[in-house]
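Every protein chain of the complex appears in place save one, which is left out.
On to chain A.
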């Protein structure tokens, strides 16, 4: 649509909608007098005013929908946004979803599931909406509202069903109104783009308090695509178990923010909740309780649930460190007393090289690992690789991913150095017990583990992701761990110059610098007292302002860093769960995860100050959609935007 036609359209719609523009209505007020307030858009913010001082009578939600460059859209679009200030009230029953245009049945099925969620989220806009309750819009409206229809057309041409680092997630929305019909077309580059588009469209609809129904922006266009391909959250389910139900809610929240990657740190030394069909002893001995297990069917269902919401799930099997729970059970598998229907796993025979897990539960733990309980894989035992291969096969059987997180953090050389089978191995090879040799041992382990991973993927060379470590800055490490292949997740402080070394070697980087993007910090220590190992709470402002490119630019390196295009593939906030379970999970992730999402989607030059009003409004939307996001400000600030600041 050219600009001229657009203006005409706006004018037409304005004439149409003027008739319905909010007028005073008392409703079924608890007050013994009508509410004295209205909201007025001024300089991009909505200000509460006495009705008697204003000609515009509208609720806060209506004002937000009509106010500011990005209206109520979160994260902000990166392309053109041209939206009318005229809104059209309609009832959700008159939302007509036209048959989707899709290249395959599978894409049609996926889109239809997105549309179902879209419709549900419109119903959730009513303040009296209850999950599973009756439709709160089920009443007789005036003839104009009853006669207004909003039709949504979704179009996708690309048959891609799997989100990868190469998938295009762009979309465009066009809305126009003719007579009493509003038409919104959402065109996605792929299925994933289209679902982002529908998410944005849902944010162009808001509750209309005066008429007790919903309203949509009458005309305009949004063109949008993300700036980073990897926009993630990491969840640890080993320190404390998180139910599938809670994980699905996490994915819901990600979908509302167009985050696209859930990095599932599924196992650790504390527990092994993944049900391995090939090595069930790991689960048997490693799960906290028989109820705290992720079964293959659960995971497949979860992966599909996430796909519909535009989220890819990347599993992490951390190795060689951060193992224990379960691995010590391998050697005692014969001791399992079978029940009537027990799966009887074939015992793994221990042939050479000692146990597969060393330093298990070693004490005092601080000599052998970074937190209790200790445990590390034995890299000189051939069985270790066999079992890893089986685990990789189990994981790849239930996940659907082009990237795989192989862990690789916190390897403790003292652990290996105190394990006789490993020191014997080194002696036999006439190698010293120096740090250099242990690094070599680790590098070899990593290389061999990757071979097992590729074998498990039937030859597909999956993209391996590993945690940044001192291994990745070793001289010539690029000869062993190919920078063309490996992605490094960087989680040290953003001031750590080892980042420069890894960039220089050509590795691609996912940013998770702990000084900004670690969400579990700031709740004290869980062993001993004090503030805990990662310092204070990372404020949403800090989360928002953590621009990866700026962090790199501010690294105080002697030589200039020459970034390759696409070398920074994105970022991820981590939620380690030593002090988190389902009870406190959502408040720790949201709305800070939303701040992360806008940074990664749009990477704006501006800071949190320009985003605060929209974020606070967006948090309310998430709460309406059943996410227990934390509160950032008194409600007064929501109602009096711009007044809660220091300047």
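Quick notes on this structure:
Note that contacts are C-beta pairs under 8 Å (C-beta built on N, C-alpha and C of every residue); 3 or more make two chains touch, one makes a residue touch a chain; residues count from 1.
The working rule: contacts and distances are computed from a predicted model.
Per its UniProt record, the hidden chain corresponds to "beta-N-acetylhexosaminidase" from the list "Ribonuclease P/MRP protein subunit POP5", "NADH dehydrogenase [ubiquinone] 1 alpha subcomplex subunit 13", "Sorting nexin-30" or "beta-N-acetylhexosaminidase". Here the missing chain is touched by one residue of A:275, A:385, A:467 or A:511, and it is A:275. Among A:123, A:181, A:457 or A:623, only A:623 touches the chain that is left out of the view. The residue from A:142, A:297 or A:461 that touches the chain not shown here is A:297. Summarising the interface, chain A meets the missing chain with residues 29-33, 35-36, 127, 238-241, 270-271, 275, 284-285, 288-291, 293, 295-298, 325, 329, 332, 335-343, 361, 363-366, 372-373, 522-531, 536-537, 539-542, 577-581, 583-584, 586-587, 592, 608, 623, 628-637, 639-640, 643-647.
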